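Excluded from the complex is one protein chain; the other protein chains are retained at their positions.
Each chain carries a letter (A, B and C) given by its place in the written order, and its residues are counted from 1.
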Amino acid sequence: MSEEQFQKGWRLKLHEIIYGTHTPAGKLFDIILLVVILYSIIIVMLESVPRFDLKYHGFLNVSEWVVTILFSVEYVLRIICIKRPSKYIFSFFGFIDFVSTIPKYLSFFIGGSQYITAFRALRLLRVFRILKLVRFVGESNNLVRALKASRTKIFVFVFFVLIVSVLLGTIMYLVEGPEHGFNSIPHSVYWTIVTLTTVGYGDISPETPLGQFIATLIMIIGYGIIAVPTGIVSAEYASARKVDKTVDEGRSCHNCGADIVRSDAEYCRKCGQKLNDD
Amino acid sequence: MSEEQFQKGWRLKLHEIIYGTHTPAGKLFDIILLVVILYSIIIVMLESVPRFDLKYHGFLNVSEWVVTILFSVEYVLRIICIKRPSKYIFSFFGFIDFVSTIPKYLSFFIGGSQYITAFRALRLLRVFRILKLVRFVGESNNLVRALKASRTKIFVFVFFVLIVSVLLGTIMYLVEGPEHGFNSIPHSVYWTIVTLTTVGYGDISPETPLGQFIATLIMIIGYGIIAVPTGIVSAEYASARKVDKTVDEGRSCHNCGADIVRSDAEYCRKCGQKLNDD
Amino acid sequence: MSEEQFQKGWRLKLHEIIYGTHTPAGKLFDIILLVVILYSIIIVMLESVPRFDLKYHGFLNVSEWVVTILFSVEYVLRIICIKRPSKYIFSFFGFIDFVSTIPKYLSFFIGGSQYITAFRALRLLRVFRILKLVRFVGESNNLVRALKASRTKIFVFVFFVLIVSVLLGTIMYLVEGPEHGFNSIPHSVYWTIVTLTTVGYGDISPETPLGQFIATLIMIIGYGIIAVPTGIVSAEYASARKVDKTVDEGRSCHNCGADIVRSDAEYCRKCGQKLNDD
Partner (left out) sequence: MSEEQFQKGWRLKLHEIIYGTHTPAGKLFDIILLVVILYSIIIVMLESVPRFDLKYHGFLNVSEWVVTILFSVEYVLRIICIKRPSKYIFSFFGFIDFVSTIPKYLSFFIGGSQYITAFRALRLLRVFRILKLVRFVGESNNLVRALKASRTKIFVFVFFVLIVSVLLGTIMYLVEGPEHGFNSIPHSVYWTIVTLTTVGYGDISPETPLGQFIATLIMIIGYGIIAVPTGIVSAEYASARKVDKTVDEGRSCHNCGADIVRSDAEYCRKCGQKLNDD
């Protein structure tokens, strides 16, 4: 029983360091983790540059193994120090942590550099863990609230833009045709979205006077409707600013790892676990 | 008389399914219709891609016939189950439904694939019927109200932008001239709008120092005035949010097919027909 | 004296037609003028298209002479029917009306098509007279008030953007250099403004990794600061909407031709002339 008590105390301490962010050790852990993640992303990026890969292949390979082992240790510790490991393993960040660690081991068994490169890309998703640090800033709450409130409206808007793009794209296909680079309707729709969003690559551009006239109309439409999402978000954000509640960040549930947002919370809002137990 | 009563009951039921959206059957009908429309759009798109058309011409052709027949049946049923068919036939959606169905039949009598392709494009307008489903979301009301309120202002703004474009386009034509790709005043005006709306294809770009200086001015003007429509829509939307009334959607007039917006409506706001009659 | 009285009455009537817009005749005059101006702009545009000019040179030339004579008559009548012609002649629109009419006559005496084309462009400024009609809409008042209120702030902003552009342009010149198309500092500043305003022609684009990294920073800066003018105009417009006063449009001072804005005005706000005198 005392053994169990000890282990529980040891696991609780580890839990506070790895999941929590309100102790100095927990903060340090998260900052170190952030640095290692950034380092691993830079390595993946440099590996994709042929010039660097030729010159420093050995160094990059060793670096990646070191990072992979560090992440493996972190992954195992995360599972150990939580009461219900399945809650973590099948959570969003649990999944990202897993797919960030596994590809390098797989490259050992399965040859074929093509596939491994593809897996490496997924490791970049690890950066989203940094967003947990972003919460510290405490400023993004209003932003998230405003975006959530305007979600449906933005969707309706994007849906309408897509319908308009399909229609205008078809008209441009009929006007310009394959001889001016508008090879097919999907290709013309791609061009319409490039124009409507004011990106304007210029890989395809209208050449007939009528096509240029329609392109002009599309641009002015795009210029006008760019106001719509902005108007929505502005209004929602302005009203979201008024519903600002103070939150106590840094604690997390010992049972399922969820963040404790309200400072007066006594039970975890995700799994119902009594908080502050030892 | 009982015969008539029966037929009326039968037509009323069909009306509820096809026009209405507040019964399970009516919802199902609209969702199936939506899927068929999307399918027909994808087929029209794929037909325009030479690679696909060569390989799957037979399949695409059969698919289109199936879709055309389904739409024909729907069109006839829509006319049958409404009291005054002319109200539907000459409405916006009645017209779109007709031009979405007819081109394939016309292709039977009239040769010349060129024309048929043109008609096919019109069939894409059918997607606008999806917007009836969009109303479900119930969120687009404020948006529509804000856009309606700012309609005139946006028009004044676009009008002013066009005048500025004609003036600046002419100046650029005089500065750069045909030897740098500014072939004519209309072409220069096209370039000016491409620049002013920050699209910037790069198919034509100024090459003389003076031309580049004027281009810089145009860009900064465009950057500045992009704020105007946004400011208008933001302000209008913010005030439209406050005039939000609850509406009961899903009912439609049995006489003319118009949507019944207010839940306490007893008469159709379009044709004066007493509602809830049977 | 009766002669003078008659002439005064005749001139007053003409004044109401030409300058005023609150009588049916005055409205008709302005609409006809608008059509003729648009027609003259289209002719100038078509003349610049080599294909059209070759084919229809005679017709275009005659059209232009007709338009020029109509404008000349209008210009003379405007001077006759006003009490103090100098007020009109040296006003903004008086100057535009003059330079819109004179080039065609000058082309008679002075050879050299080059110069005449340049003058033709100025004739396009005539379109601004259409803005007098725009006032009808009555909606642009808030817009103008918002733009006037944010004038200084927009200027400070544009000034800051220019300083940033000069600095970033110089850095890009040092990083990329003439061998990648950044020929000189002014040319690099041009590229920076093209990038900062998100126009992005692609006539010059960074090729070194460091240059592309700096370009990325410039884009994100541009993306961020595009919010500033929008924020200003939105806020100003929202507060301008609340200060909306009803105005009586359509009257104009018989003495100096200025528009009478307030319906209860008894004296011209520009020259102090008592209004409603006859």
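What we mean here is this: contacts are C-beta pairs under 8 Å (C-beta built on N, C-alpha and C of every residue); 3 or more make two chains touch, one makes a residue touch a chain.
Only a predicted model underlies this, so the values are computations on that prediction, with no experimental measurement involved.
K.L.:
Given that one chain is not shown, which residue among A:Cys81, A:Ala146 or A:Met219 touches it?
P.N.:
A:Ala146
K.L.:
Based on the whole complex, identify which of B:Gly20, B:Gly169 or B:Gly202 touches the chain you can't see.
P.N.:
Looking across B:Gly20, B:Gly169 or B:Gly202, the contact with the absent chain belongs to B:Gly202.
K.L.:
Could I get the residues of chain A that touch the absent chain, sorted low to high?
P.N.:
Residues of chain A in contact with the hidden chain: 41, 44-45, 48-50, 117-118, 121, 124-125, 127-128, 130-131, 134, 137, 139-140, 142-143, 146-147, 154, 158, 161, 186-187, 189-190, 193-194, 197-203, 226, 229-230, 232-234, 236-238, 241.
K.L.:
Mind listing the chain C residues that contact the chain we can't see here?
P.N.:
152-153, 155-157, 159-160, 163, 166-167, 170-171, 173-174, 178, 183-186, 189, 195, 198-202, 205, 209, 212-213, 215-216, 219-220, 222-224, 226-228, 230-232, 234-235, 238-239
K.L.:
If you put the missing chain back, which residues of chain B would it touch?
P.N.:
Residues of chain B in touch with the missing chain: 198-202, 230, 234.
The definition used in the following text is that only the chains that are shown with their structure count from here on.
K.L.:
Which option, A-C or A-B, should count as the same interface as B-C once over half of the contact pairs match?
P.N.:
A-B
K.L.:
Averaged over CA atoms, how far is the centre of chain A from the centre of chain B? Could you give it in whole Å?
P.N.:
About 33 Å separates the centre of chain A from that of chain B.
K.L.:
Using mean C-alpha positions as chain centres, tell me how far chain A is from chain C in Å, no decimals.
P.N.:
From the centre of chain A to the centre of chain C is 47 Å.
K.L.:
At which residue positions does chain C touch at least two other chains?
P.N.:
Residues 198-202, 230, 234.
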